[in-house]
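Only a single protein chain was left out; the remaining protein chains are all shown in position.
Take a look at chain A:
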Amino acid sequence: MSIRLLKNSVSRRALLSTRLYHPNPIEYANSTVVAPLTYTMDSPQSRILTHCLQNEVPHWGFTERALLKSIQAVGYDSSMMSVLGASNSPSIFHSSPAVMELVKFNLVKKRHALTESLAAAGLGSPAALPSLEHLLVKRLQMDVPLSKQLGDLFTQLALPSQFMVNVAVPELFRLSDDMIYFSNEKDHFDTAWYSKRLGVSLAYTTSKLFMAQDNSLNCQDTIEFARDKLHRIMTLGEYYNNVEEYAWYSIMTTVNRAKAGFSRH
């Protein structure tokens, strides 16, 4: 009983004093799915898509052929293709719904894998979290095996369609939000909240574009490019803060001088 009380008091202290994730893992049971996916990671859909990403996509790209090979390799009937694409609306300008699901799964699974182990570390102290640069590089390195297929992936994501609005753009936002939240980067409560996420999204997207044409060993040039890009964006943020601070200081000084002048007369 006393151990339980002690545990309760410890979790209460952790809950009220440290950085948490909404909904927090201290109080709530883990969700069965990783949103926006609608199936669990041990479902047939996940097994097929994981197999496809690891074994077929590096050779065949994000295509139905790659999916069909994985469906057969995992031991299902080819009609499974329609189950895979069930949560996406068909689009005449886009690939099949199953390919859209493969693209979505690639984005969501890698985003989840990036921060999965960090939630527990972050509960103790934000200082235990890695840097933003580390997370950006780690996410880019996850795509090194697919570097030859990135052009195809970008086409799928950037094609103006419902898929771009509902999946591609929100996933980019979630990724940049996760990278800032699960790193030791300072977060903000004003418009800087938006500009920082926009900057990180920009650094990530341009680095991925660079990676699509990168021929260096293990995409080393891309990693250098990403580090440089992120550093430039953060420096730009510092410039803005300094200018804003100086402008505010100047306004206050002018107002106080004017008030002092008036009070003398």
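As a working rule, contacts are C-beta pairs under 8 Å (C-beta built on N, C-alpha and C of every residue); 3 or more make two chains touch, one makes a residue touch a chain; residues count from 1.
We take it that contacts and distances are computed from a predicted model.
**Student:** Can you tell which of "Proteasome subunit beta", "5-demethoxyubiquinone hydroxylase, mitochondrial", "Rad17" or "F-actin-capping protein subunit alpha" UniProt lists for the chain that's not drawn?
**Tutor:** From the choices "Proteasome subunit beta", "5-demethoxyubiquinone hydroxylase, mitochondrial", "Rad17" or "F-actin-capping protein subunit alpha", the unshown chain carries the UniProt name "5-demethoxyubiquinone hydroxylase, mitochondrial".
**Student:** Which chain A residues would touch the chain omitted from the figure, given the whole complex?
**Tutor:** Interface with the chain not displayed, on the chain A side: 12, 15-16, 19-24, 27-33, 38-40, 43, 83, 86-87, 177, 181, 187-191, 193-194, 259.
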